[in-house]
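For this depiction, one protein chain was excluded, whereas all remaining protein chains were kept in their positions.
Note that the chains take the letters A, B and C in the order they are written out, and that residue 1 is the start of every chain.
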Amino acid sequence: MADIPAPIGLPPHAQGLKHHFDDSAQQLESSTLGMWVFLLTEVMFFGGMFGGYTVYRNLYPEAFASTSHFMNVTIGGFNTGVLICSSFTMVLAVRAAQLGQKKALISFLVSTLALGCVFLALKYVEYHEKWVDHHIPGPGFQYADPRYFHQAQILFFLYFAMTGMHALHMIVGAGLLITLIAMAARNRFSAEWFTPVEMIGLYWHFVDIVWIFLFPLLYLIGHTS
Amino acid sequence: MSTTLSPPPRIEPRPNYLNVDYGWRSWLFTTDHKRIALLYLFSITAFFFVGGIFAVMMRINLLQPEGVFGHDTYNKLFTMHGIIMVFFFLVPSIPATLGNFLIPPMIGARDLAFPRINLLSWYIYIVGGVVALTAVVRGGVDTGWTFYAPFSTTYSNTHVLLAAIGIFVAGFSSILTGLNFIVTVHKMRAPGMTWSRLPLFVWGHYATSLIQVLGTPVIAITLVLLGLERILHAGIFDPNDGGDPVLFQHLFWFYSHPAVYIMILPGMAVMSEIVACFSRKAIFGYGFVAFSSVAIAVLGFLVWGHHLFVAGQSMYASMVFSFLSFVVAVPSAIKVFNWTATMYKGSVSFETPMLYAFGFIGLFTIGGLTGLFLATMAIDVHVTDTYFVIAHFHYVMVGGMVMAYMGGLHFWFPKITGRLYPENWGRLAAMIVFVGFNLTFFPQFILGYQGMPRRYASYPPEFQTLHVMSTAGASVLAVGYIIPLIYMTWAWKYGPISPQNPWNAKGLEWEKSPTPPPTFNFDTQPIVTEPAYNYSGTGEEVEIG
Amino acid sequence: MDAFRIFPDSASTTAGEVDALYMYLLAVGILMTVLIFFFVAFFAIKYRRKSPDEPPPKPIHGSIPLEIAWSVIPFLAMLVMFAWGTKLYFQNYTPPRKDTLDIYVVGKQWMWKVQYPTGQREINEMHVPTGRAIKLTLASEDVIHSFYIPAFRLKHDVVPGSYQTYWFEATKPGRYHIFCAEYCGTNHSAMTGWVTVMDPVSYENWLAASSATGSMQDQGEKLFAQYGCVTCHLGDSQGRSPSLRNVFGHPVELDDGRTVIADEEYVRESILNPSAKVVKGYQRNIMPVFEGQINEDGLLQLIVYIKSLSIPAPSKSLLTQVTPPARQNVRKP
Partner (left out) sequence: MTHQAVPVKVYAAVFLALIALTISTVAISKLELGEFNFVVAMTIAVIKASLVVWFFMDVRRSSSMTKLFVGAGLFWLAILLVFVLSDYLSRGWLPGPKWW
């Protein structure tokens, strides 16, 4: 956009401040509110799938119990731990950015990224395991217990839809982390302006919360009933 | 024609958002909310006329009981008419054009909170539109804009996936617009612009944005599940494989009913401005009108079950949804009564925007009341899926929202273009639209109660008379829409230069911001001291907080 | 039916009451519309702007009592609509329990197949006597259709994979339209038919005259034998399969501990996918899968036959309005 000098007397141009904001506090609050409204849309986006999940879990409790035997609880549990650690390092990264410690910021961002990749790798292992067992819904779907063939296919469809959409959000998050690391390396952030780090921190915590609900719903419940 | 065609005087126009920069780069990479509003205006008008052509072809087909184009073509016509009108015209039109253009100047801001996201939302809208149009060009979709499973997932062999992707993408444009408005209204109001001084236009769009942000993601995920089901046939919506098609209807209508409030609330927002300005009086019951917008937004999410009364929903759930559908009718009624009361002891003038406002009040009342028929379970069993429903939602959408959109375009035409449109042509077009609309859709109420089902390419001969009357009305309506297209494009270049406040209306966008506005809307940051709609100049506060 | 009638024929007991409710809503609607048109026109003309520079009018910011009045009064009128409409809806969609004439309607892409207990089968035609409660059991073989008879003011979506029911009592003899009201594909608009209402005497003659290859029950028995069910389920099955005598309508104990009422959906699912619900004490995978071999009409005939094998217990089963496939009134163990 042609950089039109704002006719209105603006405070000396703070780092990263856009023309149409009065001061950086207003800009920061706007970004935070905008991020939370975006997370609202994500809650409703996953909410649609949780709606489908609750309906089918209510319709076919027995079929659900039998499919959850094929869910690898150890990988799931470990993955939950991995994501909680990544949330922890992310929050430390935001704190480091707030204090202006560039080296700490980059190291925490890198460790968050690494944990994210570990999660995705384990997720790949699980998907491969399902691929080998022919549990991928679609023409090639097979299921041991003929009683629940159709219902199992629906529940595996929901499993792949929810965890797949979650993994997609993880991949997008990893991409964002990489850009953050690049920006931090070129010290674009300072103690006064580190909004992108904060926003992507909120996004990352949201993705972690989705997994916090996915893990018990898909892996744990139904073991016993 | 009263205005003589004198050439406009050659004074050097002061720099404004239109002449500050030229070339396609200044349009396609602009982050100025006003230019983005114009980009939206041109693309939405194009989609409106494409959808309109499909509508006229449908009406031609229905001239004869056995149909003109054949069943398959007609099925594709009504599907594409529905998809283009709902997702590419009704949902984005007022928020993306008038809302985008006017909310910043109305609250005294220099721009929306996230200008680049605003441009991104236009690009996403265009990408979604192009994908949907390729579905049209490559052979169309024949599932109806409601995509009911299991027909859409297993039995239809048309481009359902392509259309679903187009709508999925366009949904994000709606989300981003809503997000932008919410943050702008919260964070970027001028000093002194408290919530009780906000123009009702901004209240209406704030409520609309809440629905856009909270509803649209659910249809996004529903279309993803529909697409996956169409590829994998896993059976989530397919009864032969254990799925339940009624679940699709639940997820679909969870968004699609609030979507009709996304369409009507901006229309009501424009109405409040027009009625106040042309009665020269503050809106009667400002607090009630503002709160009823938000009430409609919230209650709008609780009523979607009235689309499933005959679809196999349990009786108890139907009863709950029926009751809530009556509750949501109350705020709309309050608004209509308040506009009428605003004219009491006012000084009413009859320019074009006000004619559209009269049309809106009349037709939206009929549309709203026929909604009560559909909320009453026993009558809904008889009239749902018939032409009664078609008449109802066209009365609310075309009679309500499009009337308000035309009124708003005329009301803010001087502010947007700096020119005046020809007043008598405007009045003529408004009357033609009113007559043509009633002639088109009132017979459909009678058709509906006689039992003529919707989406029929051929029908029993005894319904023909009413269908012919409806088709005649449709051609009058089409003429009524083409006239403004002509004189507005003419006036944009050759219309007389408009003073800063031609209607001497209240509101920051008229009083404080020049016409047409500069890139940052104001020369000096406005400070708000008086309440909204302070036409009488007494300036006593209206406390709603 | 000439074109300028506001109402279609009313040929069923409930049609009159639905029209009365419609008239009530129409009255409220017209009253409100006239009121608003009158006030808008009156204010617009009485307070029109006489000269461009007349002084701005005194502000009236609103009056709480008026706002409350025009919120509560319309809402009370709406409550009447709600209560009356709900009562009528429950009446229409709850078939009476005893002495109803059961007719089975199967929607298939672009035709209606009608079956009578006495065996007659028709396509896009239905014959009903007056003065008797007729219960329709609706099924679909492919997509969602909607069985709609405007003259009876009744319509119900026909969701594949489950049974829908509603009832009516015809009053006026004549021929009335049947429509499909839920979009179902290319010839959705051709999926129409006629229902002929006759007085009981001519109905009996029609029944006798129309050729029927045995009642549904007989045809069901024939299918029962043809598919080999009789060898296991009625003869001495040496413990390989449960006898179907006196089973329909009674609770059945399953091998995973659940107890299910043997209603239409249970029988239908056990035929199509036997291993979905196996009775306690019997092995799985003995009974062959019949999915895709028997169509909906055959299933209905088998169900009518199996129903005839059991003494009708006070079965609540048929009243279950819609249960998505494979979900019964499951009582937790």
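Keep in mind that, in the parts below, a contact is a pair of C-beta atoms (placed from the backbone, for glycine too) under 8 Å apart; a residue touches a chain by one contact, two chains touch by 3 or more.
All values derive from a computational prediction rather than experimental measurement.
Only one residue from A:32, A:72 or A:107 touches the chain missing from this view: A:32.
Interface residues of chain A facing the missing partner chain: 25, 28-29, 32-33, 36-37, 39-40, 43-44, 47-48, 50-51, 54-55, 58-59, 73, 77, 80-81, 84-85, 87-88, 90-92, 95, 98-99, 198, 201-202, 205-206, 208-209, 212-213, 215-217, 220-221, 223-225. Although one chain is not drawn, its touching partners on chain B can still be listed: residues 186, 214, 218, 246-247, 250-251, 254, 301-302, 304-305, 308, 313-317, 320-321.
Here is the rule we go by: only the chains that are shown with their structure count from here on.
Every chain gets a centre from its CA atoms, and the centre nearest the mean of all protein CA atoms is that of B.
Separating the CA-averaged centres of chain A and chain B is a span of 34 Å.
Each chain gets a centre from the mean of its Cα atoms; for chain A and chain C, those two points are 45 Å apart. Under the contact definition stated at the top, the residues of chain A that touch 2 or more other chains are 59-60, 150-151.
Chain contacts: chain C has residues 324, 326 touching two or more partner chains. Note for the complex: chain B touches chain A at residues 20-21, 26, 29-32, 109-115, 117, 175, 178-180, 182-183, 186-188, 213-218, 220-222, 224-225, 228-229, 231-236, 241-244, 247, 250-251, 254, 518-520, 522-525. Within the complex, the chain B residues that touch chain C are 67, 71-72, 74-75, 142-144, 146, 148, 150-151, 155-156, 239-240, 242, 244-246, 279-282, 284-288, 309-315, 318-319, 322-323, 326-327, 329-330, 333-334, 336-338, 340-341, 343-350, 358, 361-362, 365-366, 369-370, 372-373, 375-382, 384-386, 446, 449-451, 453-460, 462-466, 534-538, 540, 542. Put simply, chain A touches chain B in their complex at residues 1-2, 4, 6-8, 18-21, 26, 29-30, 33-34, 37-38, 40-42, 44-49, 51-52, 55-56, 59-60, 137-139, 141, 150-151, 153-154, 156-158, 161, 165.
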